[in-house]
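In this view, the complex is presented without one of its protein chains, the others remaining in place.
Let's look at chain A:
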Amino acid sequence: MKRTGILFFPAFDWSLGDSHPEREERLLYTQEQLFEEGILDLPQIKQFSPRVATRHEVLRTQALFPNSEAHTSTLDAHLIAAGSAILLGEARVRGDIANGFVLARPPGHHSGATVWGNRGFCTLNNEAILVNHLRAQFGIQKIAIVDTDVHHGDGTQDIFYHDPNVLFISLHQDGRTLYPGTGFVNEKGGPNAWNQTLNIPLPPGTGDEGYHYVLENWVLPQLQAFAPDLIINSAGQDNHFTDPLASMNLTAGGYGRITELLQPDLAVLEGGYSIEGALPYVNLAILLALAGEDYHHVREPQKLDHPVLTLASLKPYLQELKKQHQTFKPNFTIQNKEFFPQGNWIYIPHNVYYDTEGFQETRHDYIRQCSHCAGTIYIESRRSSSPQSILVRIPFQACPECEQAGYDLWDHLLHHSEHTSSGLLQNQLHDKLFVWERKEGLTQL
């Protein structure tokens, strides 16, 4: 019998605003449904209780700018969601469970490598924090993240864009028709991780049949080729035909089938805002599928009454998309700053809009081209016209040159900090973190 873990954390006392989609009510009916079904009485289901993620666990993956204190008043719920993901991930890696469902609020997949605030309802990236925790603490090497939220998982993509050991696949409603407006086939990964990011934008109206077809014919072969140690599913539920924010046509049963096809080690809730029409049923179907139980009797009361894109009309679209995907070749700009350590540094400018509070982050990303490892990363980031903050990341399994390059960059920051207000050095290789702030000076976490 497969043992399935569930960590249900509905954050009943937390919202992003009174009538905000991310509000107390969001998982209320899911609780009613799961508890009424008696799902916790299934012998294979084991319930876990949440915990708070530590500052170290967060900063290992994401830089909180200008500093973590600036976020503390708003971070509690996010820290619990991230800590919950870690807790269940650890249970999976220890073998206490065969798979699990982190059914927690708030979501995280729009939150990227640098964080100035909340965007797309997300502040901390639960999956990314989990993934790097398992790599740092349990030596897990290869992890695949499949994002089945209707929105492009741009934050997750940002965090792992240069990482050859994390395969990130996002299926979503075409970014030309939906927030955040990214996730096109040409976004295929950084110079050291080319083809480790796969975006599959789908046309509005896609239903169960089309979605499953894409999984079976594109996603699963990619997963198989990558042969990851773990598969994480960012299980957003806003592809459901009743979702108020998107225009796809999946059903609760369709989500059960997605879970069955992906066989994730962990599913982590992301978005999904049809809190009465979809969530209770979709969550139930996902959990049943994880537990190896029949989910075909899960049926949402509302009937799907608008036209679903037929497989026949989706197939040519997909063919064209695949062709496009293949035609994109790496095309990067080398731009070395005078103080950069030896090597070729790829420059990628990157702007991020924070919709919750309405401001812009301007980023200059530099990646050390490397044929041995993921390459050290140097990011200059500023919110609107504020002074810049700097992230230096020495990646997991970094080669000696890249590690040295990371320390050289960090050293340079400490000695030439006139235009900088704060910085973070993520040494993922040795799981060490250094924080520098103009006022506080240097601290090691």
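The criterion applied here is as follows: a residue touches a chain if its C-beta (ideal position, glycine included) is under 8 Å from a C-beta of that chain, and two chains touch if they have at least 3 such contacts; residues count from 1.
Note that contacts and distances are computed from a predicted model.
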Choices "Phospholipid/glycerol acyltransferase domain-containing protein", "2-oxoglutarate ferredoxin oxidoreductase subunit alpha", "Hydantoinase/oxoprolinase family protein" or "ABC transporter ATP-binding protein" - which one is the UniProt name of the chain not shown: "Hydantoinase/oxoprolinase family protein"
Touch with the omitted chain, as defined above, among A:Glu36, A:Glu69, A:Glu320 or A:Glu440: A:Glu36
Hidden-chain contact residue, picked from the options A:Phe9, A:Phe184 or A:Phe226: A:Phe9
Interface with the unshown chain - residue positions in chain A: 8-14, 18-19, 23-25, 28-29, 31-33, 35-39, 41-43, 47-52, 76-77, 80, 244, 276, 280, 284, 288, 293-294, 297-299, 301
